[in-house]
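Every protein chain of the complex appears in place save one, which is left out.
Right, subunit A next:
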Amino acid sequence: MFISSQNSAPSFKDFTLVMPAVAVGNVGQLAVDLIVSTLNMSRVGHMHTDCLIPMAGNNPYATCKEDAEELHTPAEVYTAAELKLAVLQIRAPIVQTKSKKFRQLLVSWIKASGFSKTVVLSSSHAYQRDDQQLKGTPLRYLVTPSLLTVSEDALKELGWREMERVSAFPGLTDTNTEPRLYIPGGGITKGLYTESCTEDVPLAVLLLFCSEGDNIPDAFTLVNHLNDWLHLLDSNSQEPNKWKIPTSWNLLFGSGIPPALF
């Protein structure tokens, strides 16, 4: 359930929604963090639901001491009104038995909010690729029919690769089994996509094949890929590090080292 953190409910009419799927290496979530922190987006509400495991912390995007003390919850919505951009950040895993409920909640919220399109940032196990997927770029996309009708030209121009349908039993030439959409380690990605297809929601999935570890480089790859399409940041700028890493990303490898070691 979306709960506004302001006194009036925000309007998302014709906004583009970017959201992560909790997936391998948390690449989508990291990429969304980069967007929120770089564009300095403001929080407009919380997604308050029993489908997510509770967690809380102080401001993950704090820039100074003054704004550090601010409570943040497992799922929050941010906007940048001038860009007509809304972002849903999910910071906690989904309760195992409730992933279907969470998916439905998201789809109905997306439909009710009137977003012009939704982009899901996701990832999939690199080790489960088949032979054709191993070649070339690790980035893939998927679009629902209703988004394809409006964005076909833009997607063609980008020259992206669509996620391949893989055979259910590789190596067997059984003509009876149809190739299927398979996103191992992608969490709710596939369910969200198929449901959006049937519900006629304009939605795209951008995903990256990766392995778990330090997935920060993967997040940069994915967010740059998204930027090629949505132009959130001026792509002409030659700065290599145009995305701003939030403060909550520090100490990824644990606490400081005892000085007595050296």
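Keep in mind that, in the parts below, contacts are C-beta pairs under 8 Å (C-beta built on N, C-alpha and C of every residue); 3 or more make two chains touch, one makes a residue touch a chain; residues count from 1.
Everything below uses one rule, namely that contacts and distances are computed from a predicted model.
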item	value
Per UniProt record, name of the chain withheld from view ["Cytochrome b-c1 complex subunit Rieske, mitochondrial", "Exosome complex component RRP4", "Proteasome assembly chaperone 1" or "General transcription and DNA repair factor IIH subunit TFB4"]	"Proteasome assembly chaperone 1"
Options A:A80, A:V95 or A:I245, residue touching the unrepresented chain	A:V95
Subunit A residues touching the omitted chain (full complex)	3, 5, 22-26, 46, 48-50, 53-60, 62, 68-71, 73-74, 93, 95-100, 125, 182-188, 190-191, 212-214, 247-251, 253-259
